[in-house]
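With one protein chain withheld, the remaining protein chains of the complex are depicted in position.
Up next is chain A:
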Amino acid sequence: MSKKIAGFLLLLLGAAVCYPIFFLFTGSLMGTGELQNHLGAALSLGEQPMSWSLLPLTPTLRHYVQLLLDSPEFFHMFWNSAALTAGILAGQLLAGVPAAWGFARYAFPFKKLLFTLYILLMMMPFQVTMLSSYLVLSEMQLTDTLPAVILPGAFSTFPVFIMYRFFCGIPQALMDAARIDGAGERDIFLHLGIPLGSSGIVSAVVLGFLESWNLIEQPLTFLKSKKLWPLSLYLPNISPERAGISFAASVVTLLPALMVFLCGQDYLEQGIVAAAVKE
């Protein structure tokens, strides 16, 4: 009996936790007038007290149409976000997968020291490296370009650590067998390491995607011109009169992350756990 009550309470809590997402979807389908009636007070558009209804009275896709057809700046920001995310992920894979493989499967001098360094760097919040990144980026005259956000992100050590954990799980015997068969080290990496460690790579990509799609501090610090901004900086600047557009834009921003979450949830959980279990 008490189990049922606990289950019910948790179900309520879970629904409450997910409600904000539902709220955005319903809001984006409400007409302008309906939104004004509901939210006018908080958006300083009217005097009526706040209200909300679970579902829209007169559902409409108008805001989406407006957003997709009449807001060129939205498209621009969307592609900026996409370019940043793609660039960061590509860099993380190109540099990170071999590095994780090197750490996991080979012994070389100073390995322990270097690995500790990677873990330490992974733990530093952005604010710590903000000035140092800025100095080197302005030295390279990259500030206020998309690579200013992409390059430091591409060399993040967090994905290396995640993939390292998965590569460590590949049995040594397989590598030895491949060597006896005369496979070169590069072939072992490409044909044995990458396929067998693929779930680790996907985990790192899922975590990396959610992080890069949500970047705020980095573009805020390194990008001055608004035309380079990603969606995450654009959304809060939509004026309150365009509440409908704001809702629709929020949903469109949310969708890619939601897709990645739903398709990659198992990998996401594996990635989270990989960062935590003891060696």
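By our rule, a residue touches a chain if its C-beta (ideal position, glycine included) is under 8 Å from a C-beta of that chain, and two chains touch if they have at least 3 such contacts; residues count from 1.
Keep this in mind: contacts and distances are computed from a predicted model.
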item: Record-based protein name (UniProt) of the chain missing from this complex, from "protein-glutamate methylesterase", "Fimbrial assembly family protein", "NADH-quinone oxidoreductase subunit F" or "Sugar ABC transporter permease"; value: "Sugar ABC transporter permease"
item: Contact residue for the chain not shown (choose from A:Gly31, A:Pro56 or A:Pro98); value: A:Pro98
item: Residue among A:Gly87, A:Pro152 or A:Gly197 that touches the chain left out of view; value: A:Pro152
item: Chain not shown, touching residues in chain A; value: 3, 6-7, 10-11, 13-15, 17-18, 20-21, 23-24, 27, 39, 41-43, 49-50, 52, 91, 94-96, 98-99, 101-103, 105-109, 111, 114, 117-118, 120-121, 123-136, 151-152, 154-155, 157, 160, 185, 189, 210, 213-214, 216-217, 220-221, 231-236, 243, 246-247, 250-251, 253-254, 257-258, 260-261, 265, 268-269, 272-273, 275-278
